[in-house]
Structure formats: C-alpha cells, structure tokens
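What follows is a structure written as structure tokens; I'll ask about it next.
Only one protein chain is missing from this complex, and each of the others stays in its spot.
Each chain gets a letter, A and B, in the order it is written, and its residues are counted from 1.
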Amino acid sequence: MITLSWAILWTPFLTAVFIFFFLLSRPRAAGRLATCGMLAAFLCALALLWDYLSLKEARPVLESSILWIPFAPSPVEFGVLIDGLTILMLLIVTGIGSLIFLYSMSYMERDESCGRYFACLSLFAFSMLGIVLSNNFIQTFIFWELVGLSSYLLIGFWFEKREAATAGKKAFLTTRVGDVGMMIGILSLFGYLASRGIGTFNFLLIEERLQTISIPSPLLYAVCLGLFLGIAGKSAQAPLHVWLPDAMEGPTPVSALIHAATMVAAGVFLLARLFFLFAQSPAALLVIAWTGGITAVLAGTVAVVQNDIKKILAYSTLSQLGYMVLALGLGNPYAGMFHLTTHAFFKALLFLSAGSLIHALHTQNIWNMRTQKGLLRSMPITSVTFFIGTLALMGIPPTSGYFSKESILAAASHGSPVLFILALANVFFTSFYMGRLCTLVFFQKSHSARQNHLHTARESGWKMTIPLIILAGFSIGGGFLPLHPFLGARGHSEPHSNTLALISIALAGLGFLFAFLRYQKKSHEHETLDSWMTPRFILEKKYFFDDVYDAFIHFVQENIARVSDLFERRVVVEGGMNGSARLTRRLSRLVRTLQTGVVQFYALFFAAGVTVIIYVLILSGKS
Amino acid sequence: MIPIGHVLIVSGILFSIGLAGLLIRRNILLILLSIELMMNAANLLLIAGSALHGEADGQITAFFVMVIAAVEVTVGLAVAVLLFRTRQTVDTYDIKWLKG
Partner (left out) sequence: MNFSLLLPEWIALGTLLILIFREILNGPKSRNSSGIAILLTGTALLLLSLFFLRNSPGSAFGGTFVLDSFAVFFKIFFSLAAFVVLVSSRFFFRPLGGEKTAEFFLILWCALLGMLFLVSANDFLILFIALEIMTLSFYILTAYQKGNLASIEAGVKYLILGSLASAFIIYGIGLLYVVAGSTHFDSIQAAFAAQPGHKLLLLSALLILSGLCFKVAAVPFQLWAPDVYEGAPVPVVAFLSVGSKAAGFALLIRLIFTVFTPFDHERKILFPVLAAMTIIYGNLGAVVQKNIKRLLGFSSIAHTGYLLIGLAAARDSGLAALLYYLLTYALANLAIFFVLSLTANELKSDQIDAFRGLAERSPFLAASLFIALLSLAGVPPLAGFVGKFLILSAAIRDHLMWLALIGILAIPISLYYYLGVIRSMYLEEPVHTASITVPGSAKLILGLLITGILLAGFFQSPVFRIVENALQHF
C-alpha cells in the first residue's frame, strides 16, 4: 500500500520532468503523456482504496517515512500518512485531475505552448498530492510552496498578456503573506514542543503528545491563527481572497482544477488534518468560523454584479469555501470535507462547461453569450451539465450539493445565530447570481443582428463532454457516497432537520425565481453609476478590498520603498557591497604578492610557519 | 654509549644546516644536497634511537629512508636536467614564470 502511495506521488512529477526535457516541442504528445500519468495515478488511488477497505481495523492509519535530513534540530523526514482523509483527497485530486487533463487536451489544442502547460499541470498535481500525503509540517510546507509556484506558473500561463502576468504575481504574493503566518505558526509550535523536550514535526506524534501535555492557551491561539493565516491565503478567505477572481486569467481548465477543486481545497484539507490541534482552541475556531461566514456572504454578494462568467464562478468558489471554513470553525470537519468533495465535483463541472461555452462562443461576457437558436439546442450536453452543476450549487435535492450544504447549515444552526443567518442569506444570493447567469446565457434568445454573426455554436468534442458527463453524474449521485468510513473520526453528520431543508430549498428557489424574473428580458445592465455609494457601487468595487490594498501600496509602501531605495543605493550598495568588493580586491592583491614564484620564498614561509607553530605551542604554552 | 642528548643536538644542527642550505643556495643541485642532509639528520636520530632502545627497527627504517632519499634525488636530478635542457639554467631565482 505504501508503494502505491509513493507511485501516486511521483508519477506526475516524472511526467512533468519528462515533458519538460523532451516534449516541450510536441504538445500533443505531452498532453497524452500527462493524461496517462494522471490516469495511472487515479488507478493507483483506486487500488489504494481497495486495499484500505480490506484492512481489518476500524479506521486504520498507516504511515511510512524516510529520514531525509538527519542532522537538523529535529530530524526531518519525508513520508506518507494514509488514513481515510488522505484516500478521499487522493481520489478527488487524481480523479478530477484526470478528467481535467483529458478536457485540457481538447481545450488547449490550438495553443502551441501547451507542452509547457501540461508540464506545469503535472507539477501542480505532484505538489498537491504531496500536501495530501504529507505526514509532517516541513514536508507540507515545502509542497505548499510548490503548489503556490505551480499556481503562479499556470495563472500567468499566457504571460504575454499583461493581466495574466499581474494576476499570477498577485496570487503568489497574497498567498505568500499567508505563508508567513503559517511558518510562524509551525515554528512556534515546534519551539514549544522542543522546549518540553519532545520537538517534532510529525503530525501523528504531535497528536499523540498533545494528549499528555497541554499547550498554554495564548500560545495555542497564536499557533492556530498563524496556521489559519496560511490556510486563509491558500483557500482565499477574506481578507486574503483578492487573488482568486484575478486568477481567472489563466486557462479555464486551470481554473477548474486549481481554483475550484484542489488547490483552494488544500487549505480546508489541512484544517481537517490538523483539526485535533484547532479543536483545543475554541477562540481560534471562533475566528475561523466568522472568517468563513463573512467570506461566504461577501463573495456571494459581489458575484451578483459580475459580468464575466468565470468571475461569477470564482466568487462562487470563494463563497463555497467560506461555507467549508465555516463548518470547520463550527467544529464539524465532516461537514466541511463533505462539502469540499461535492463542491469539487460540481464546481469543476461548472468551470469545465463554462469553458466549453467559452471555447465555442469565444466570449466570457454573459451578456454576449446568447444565440439565436438557444444554447439548449445547439450545445445540449454542455447546457444540461451546466444546469446540473447549478442545481448542485444551489443545493437542490437530490443533488450532492444539497446534502453537503444541509450538513453545513445544520451545523450553523447550532452555532451563533448571526452566522446562521449569514449562511442562509448566502443560499439566497447563490441562487440569485446563478439564476442571473443561467437566464442571460441559456434562457434568452438573441434578436439583434450583431449577435447573429457569432459562430453558430456547436457542441464540443468528446474529450470535453465526457468529463462533463462524468462530473455531472457525481454531482447528482455524490450525496449518496459513503463517506463515513473516511471521515468518521472527525465529526458527525447532524441529524436531519426537515424544517431546515425546506427553508433552504425555498430560499434557493426564490433566489432563482427573482433572478429569472428580473433578467428575463434585459439586454444590458444599467450602465449609469450616477449615484455614488449605492449598494451596487459597493458591490462592483468588491467592497473596496482591492482599492484599499492598492492605496496602501501606493501611499504607504511606495514611500517606504523610496526611502529604502535611497538607503540601499547609498549605504548598502555603494558603501557595503561595492566597498566590500573593493576591500576584497585589495586584500586579494595583497595575497597575490605572497605568491612570488620563487621556490625558496615558499620554503622560507614553510619553515617560518613551523617555527611559529612550535614556538606558540611548545615553548610559550606550557602544555 | 653516546648520551642521547648529544645525538639530538648534532642531528638538530645537521637538520638546520640542511634547511639553511635549502633556503640560501640557488642551485637546484645544491638544494637537493641540502635535502639529503636533512634526511640524513633524521637517519642519525633513527640509528641513535635504535642504539638507545636496543632494537633494530631504527636501523631498518634508516635503510628505507636512505633508499627513498636516493629515489627523491634521482627524480630531482631528472627534473633538473629537464629544466636545464629547456632553459639552460638551474638557478631557482630564474624559475618564476608561475607566480601571482
């Protein structure tokens, strides 16, 4: 079993390296190799599942590691940890990953640099699997950074486009801020454990030792917040969420894989993995829950005024991630992970079918996507699967989204009432913006002559539709997956409450209905922004997060930068660097004079050296 | 039996003479001679030690050292001849093309 997990981890790495060295000039071959690699990993994950299920213990946990750096303060290992949570994530990452790789083969086929694309994508898969399989903090951090790097490479894939390059930078920098917090958290925890004589980075060992010693609450609070900062960065929680919408500059399959199903889920996954730590700090959990709740509503409301289909889905992702984080903050990792799983299915589905639409219609603006005959007829598979995804997102039974959202709402109902109301409100917003999207794209027929000149949309090829169908299937049936054996140790499913179910379904239905009624006949959004500070304005400015950050950078940071630049140029470079370089040169020339080339000088130096040594050690030191 | 202290002093003097010779003389052949002298000073020690402790080890070692010294001088001579053939000099002050 352990070998299987190593195979899963290293296969994408090997394909990435192979493509990088040999196949950059043969994009189609690269695509085929990468997809086969992911499929192989998926099959290994299935085999792993089979093996795992056939083990006799109740909830087995397996670990295996190699000593990597033997002489650091605490020996650093490189290992795998296999339990239910791991296997679940492995299946998600490799399974959805394979589908997206397959989809990419068709989506990116006209792009000549897609060899690099598949190399980066495989590298990403490797990094993500590394996080999933890791059994200690250091390894997780290393792969965490690698995921950030791969994400940067993929977001900025079309780096010739300025917005893409900027978006990549933004993503990297924002998550970096989070990573600092994470590092501080990790090191503080290690430092404390080391001061008690049990310094280790290994998850299982820490969990075990926490049962015997207890960490003082302020420290634990700080550690958890630090770790959560990193998680917030990766999973795009407020206020570190600003990078995710911009990340839509990357190719759509990238958005599907990274920004819907896997990378952003890494934070939630880590939260679940480390839940034993967070569980001991109710204060931290409170912060986490509120962050999740606020992010959910914030994103949900901004999504209402977006015109780009991918941005809508991006904000939707932010919102759903908020739900997951909320669930974990409320002490129910089961609900959070359940929603992660179902969200992976239907969000990937939504992104991929959106991609299918974009691919066929050559536009991302929802106001320009209607066709004369109606998309339902010209692109049936895409349309139907998109609907299914929408239904799952809104939480309509019997889709998987319904079950997972239910469990989160149930958990919220036991917590703070404000959070509960926020969660419910978001159900409304979710359906509203999705309703708006569907109405404008699918339920309108275009009448203007301009839009008739668009290419008549055709359904996409099998490489794109098969993944859609498979994902749609899981979106519907995923709610019935037996996830208990995998997540059972971490929480429970709340008892089913019929009232709650009815309320949420009603809210969802209302949201969709309102949107449909409002946008059914509209052909363009109100352009005028004459009244300042209207709700619409605030939403369009995304609650001014970006503006505040920008202002901070311009007024504060740039002035600091100017002073630092002066200091750097004068003192550091001129005095320090060049000065030390000059000094070194002078000393070097001094040394050179010793190498006179005359052998007797060398011999003299030799003899003198021996004499000095003998004098110092024997004659003056009395030994 | 000569007191060991005397032997030590004599061999020390020999060694120093050899060392001085190496440092002062400019002719490579004389440098090789000086090296011989130094090694023979060591031989003196070995033989004296052998007499002091009543063991043959020192004398055997001295033989080996003599052989090795001879080989060294041979190689040295060969290189000196090589040098002379190329540059017509065996003065160590002249061979400073490699420096800095």
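Side notes on the structure shown:
The rule is simple: a contact is a pair of C-beta atoms (placed from the backbone, for glycine too) under 8 Å apart; a residue touches a chain by one contact, two chains touch by 3 or more.
None of these values were measured; they are calculated from a predicted model.
In the full complex, chain B touches the hidden chain at residues 4, 7-8, 11, 15, 18-19, 22, 28, 31-32, 35, 38-39, 41-46, 48-50, 52-53, 55, 57-58, 60-61, 64-65, 68, 71-72, 75-76, 78-80, 82-83, 86-87, 92, 95, 97-100. Residues of chain A that touch the chain left out of view are 66-71, 584-585, 587-592, 594-595, 597, 599, 601-603, 605-610, 612-614, 616-618, 621, 623.
In this text, only the chains that are shown with their structure count from here on.
In the complex of the two chains, the chain A residues touching chain B come out as 592, 595-600, 603-604, 607. Within the complex formed with chain A, the residues of chain B that make contact are 19, 22-24, 26, 92-93, 95-100.
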